[in-house]
Every structure is written in structure tokens, then in C-alpha cells.
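After this line comes subunit A, so read on.
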Amino acid sequence: MNLINFLQAIGIVLFAFIFQTSLTGINRKITARIQRRRGPVWYQQFLDIFKALTKTSITHGWIYDFGVIMALGGIAATLMMVPIAGFESFPGMDNIFIITYLLAVGMLGMAMSASGSGNPWAAIGVSRALTSMLAYDIPFMLVMIGLIFKFDTASLSNFAALQQTGSIVTWNIIKYPIGGFVALISLQGMLGKKPFDNFIAPAEIASGPMVEYGGKHLGMLFILHELSTFIEVGLIVNIFFGGGPTVIAFLVKYVIVYTLTNMVSQVLARFKVDQMVMFYYKVPLALAFIQGFIIVITNSGGVLWF
Partner candidate 1 sequence: MVLNDKDMRSAWEKVENYFQGSSIWMKWYCTGCGAIELPPTLTSRFDMERLGMGPMATPRQADILLITGYLSFKTLRRVIYSYEQMQEPKYIVAFGSCTVNGGIYYDSYSVMNRLDFYLPVDLYIAGCMPRPEAILNGFKELKSMIKAGKAEGYKKYKENYEWYRKNQIHSLKEVYVKDEFHE
Partner candidate 2 sequence: MNSMNKIIDYLKETYEIKSVKSPMDMQFHFETEKKLVHSILGDLKSKGFKQLSLITAVDWIEENEFQLTYILFNWDNGIHAILNTRLDRDNPKFTTILPIFPGAEYYERDVHEFFGIEFKGNEKSFKPLFLEMWDELPPLRKDFDPQAFSDKTFPKMEYTTQFLTDVGGVNNEGS
């Protein structure tokens, strides 16, 4: 662990930020074309973030400031562990459990600072965010545990490497389609896109936890959102889509997964939080159990499907 690793880690964070922000801008244009209008320029998200960083901001005390910094630092640290097509800054530290655990730091940091602001809308938004985290994490973790049991490893780069031995039929999305489907539904919830974006809900609870943020805090929250999107989509691409032998292949798969997620979210309405929890505990949980059952029976040698 020397200086090169740290520089590589910082490079990955910068690259992820620039790539994801441009992709968000391009997706805003795609959303606009779905709604039959022109959209903003492709670098609009950069302009939004930098404009937010140049405004003056107010403060509600040190917990309010500290929570945002803690969330941003935690997410940046998590991002340094995600492998991109063989580039690993800290080899051996890209376990699924580490990444899933550290993703919670971001959410908890935001919850801490939002409750430090004292606004009742923020409290409602934070309670909704943590409830929906409880909803989408459980089917996701069940599918992950099934796959970890099958492949006997929990490291993301091993997952990616094991799927590149052969053609497209070795991808996990083809071999375990039920699990992949459940993971994609969980991804929709993790990214906070419709139909699962009830914790932001601009017209309902005045954008939830972000209600008192303005200026620099809001800019940092936008950066946080971009980085955590990169982590989550990168996780799914590495586990289910093969991870890519080259960086370009990884990025192409990433773009396809994120664009499909965005397009699905633009044509659906929003669920209430109790509807979301009930939904996640019915169909995706049942499918995750079926997937786990299939993995356990075929473990002794039989091949059910590919």
C-alpha cells in the first residue's frame, strides 16, 4: 500500500465523478426526448453543481455541517474500493460486504445533518429514506448471499473475472435471471428513482431531507448523489454483467444499465412508502427465495438452465 495506490484511488474518484455527471446530463436529454421536447445541454449537471457551490450558505450548527462532510467522505472512500475492469486501488479490499456497509454511511450522514437542521419536513424525509432502505436491501442481500455461496467468493473483482471465461452465456444475468431481475428492481430503489423516490418528493414534503440545504451544502449533496450512483450501478455491472475485460466494455455496460433504469423511471408514477415496503416484501422477496432455492439444489452438480 504505497503512494501509487492512493493516487490511483483519487484518480478513480475524479474519473467516476466526471463520467457520471456527464452521463446524468445526457440522460436529462434522453428524458426530454421521451417527453417530446429538447432538453438542456449535456453538461448541464456540471453547471448546476458548480453554481450551487458558488452561492453563500447558512448554517444550523456544527452537526448540520459535519453530517454532509461525513457523508461525502464516506461515499468517496467507498468509491475507492470499487474495481473497474481490473483497476483496483486497494487489492483485496473490494468485498461486497465492505461496500454495502459503507454505503450506509452516506445515508446516515445525511440523516444526521438533516435532523440537525430542525425542520419537520426533513424528519419525515429521513424516516422515509431509512424505511425504504429497509425495504430494498433485504431481497438484494438474499440474492447476494445466494451468489456468494455459489461462487465461494465475495470479492467483486473475482466475480467479474469468473464471468469473463467464455461468451455472453457466462454472465450472471443469463445464468441466474431471476436473481438479476430482483437486483435490478433493488437498484431502482437504491438510486432513488421513481417509482421509489418518495423520500425526495418535491411537491409533497418539500424535497425531504434536502429542505434546508442551499448553496455549498446542496452542491456537496449533488456530488454525493453522483458518486453513490456510480457505486451502486458499478456493483450491479460487476456482479451480473461481467464487469468487462476492458474499461471501455465496462463503461458501455454501465451506460446501458443506467440509461435503462432512467427510462423506466420516467414513465412510472411514485409509490407511497407503505406501498413500497409491501411491494418489496411480496414479489421480489419471493423471487429471491426461489433463486436461493434453485442455487442450493443445483449446487450438487445439476444444471437447470445454462
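Just so we're on the same page, contacts are C-beta pairs under 8 Å (C-beta built on N, C-alpha and C of every residue); 3 or more make two chains touch, one makes a residue touch a chain; residues count from 1.
Candidates were picked such that all candidates are chains of the complex that A comes from, given by their letters.
Note that this is a predicted model, so its numbers are computed, not measured.
Participant: Going by the C-beta definition already given, which one of 1 or 2 is in contact with subunit A within this complex?
Facilitator: None of the others touch subunit A; the one that does is 1.
Participant: Can you check the complex and tell me which residues of subunit A touch candidate 1?
Facilitator: Against candidate 1, the touching part of subunit A is residues 28, 32, 35-41, 44, 47-48, 50-51, 54-58, 202-203, 206-207, 210-215, 218.
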